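With one protein chain withheld, the remaining protein chains of the complex are depicted in position.
Then we have subunit A:
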Amino acid sequence: MSPPVNMAGVGFRRLAKTLAKGKGPGLSALLSGCRAASGMSKDMIPGPYPKTPEERAAAAKKYNLRVEDYEPYPDNGEGFGDYPKLPDKSQHERDPWYNWDHPDLRRNWGEPIHWDFDMLTRNRVDMSPSPVSWSSMCKQLFGFIGFMLFMFYLGEKFPSYQPVAPKQYPYNDLYLERGGDPEKQPEEVKNYEI
């Protein structure tokens, strides 16, 4: 009974020693600079914006693009790194009859993915060319809506309807029907003028 407990104690200490890769004592020994092997390798994470032609060539190779086709996002601090800037075309526009590796996504295996790929899938934004130019469509739609809103506003401000008056009832404003006393003489209600 006691030997297994001792064994467990010895094993734990040995385990702690092997985990402590750093040189110093205490917690800093455990938090040394090594990363677990389950993380990403350094070449898969996008690197910084490529400045020299060699960096550009290396980045183009990493993303499976021709060096002439490779165009990184402009380096304005927005965090793109060396990720390529692909043309903004949605998956709707791709040839439906070509033999894609992934037909639902209309994409081949290994093809560089657009930054906004999840926006450009066939369930979402469709950037196909429209029948009329975008500005013309915007003008037509907002022009119509604006015009209707303006006319409704005018209609509220200056209403125009048939002349109306309160409803006139016969029999002295329906004196008996409204529960008036039959013995008493109601006051005369004259609803006309001759």
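Just so we're on the same page, contacts are C-beta pairs under 8 Å (C-beta built on N, C-alpha and C of every residue); 3 or more make two chains touch, one makes a residue touch a chain; residues count from 1.
The rule is simple: contacts and distances are computed from a predicted model.
Colleague: Name the absent chain as its UniProt record does, using one of the following: "Phospholipid-transporting ATPase", "Cyclosome subunit 8", "NADH dehydrogenase [ubiquinone] 1 beta subcomplex subunit 4" or "Proteasome assembly chaperone 1".
Modeller: "NADH dehydrogenase [ubiquinone] 1 beta subcomplex subunit 4"
Colleague: For the chain left out of this view, which of A:Asn64, A:Ser136 or A:Asn191 touches it?
Modeller: A:Asn64
Colleague: Of A:Pro53, A:Gly79 or A:Pro159, which one is in contact with the hidden chain?
Modeller: Answer from the full complex: A:Gly79 touches the omitted chain.
Colleague: Given that one chain is not shown, which residue among A:Trp109, A:Tyr161 or A:Tyr192 touches it?
Modeller: Only one listed residue reaches the unshown chain, and that is A:Trp109.
Colleague: Which subunit A residues touch the hidden chain?
Modeller: Interface residues of subunit A facing the absent chain: 40, 44-46, 48-49, 62-66, 68-69, 76-81, 83, 93, 95, 101, 108-113, 115, 117, 128-132.
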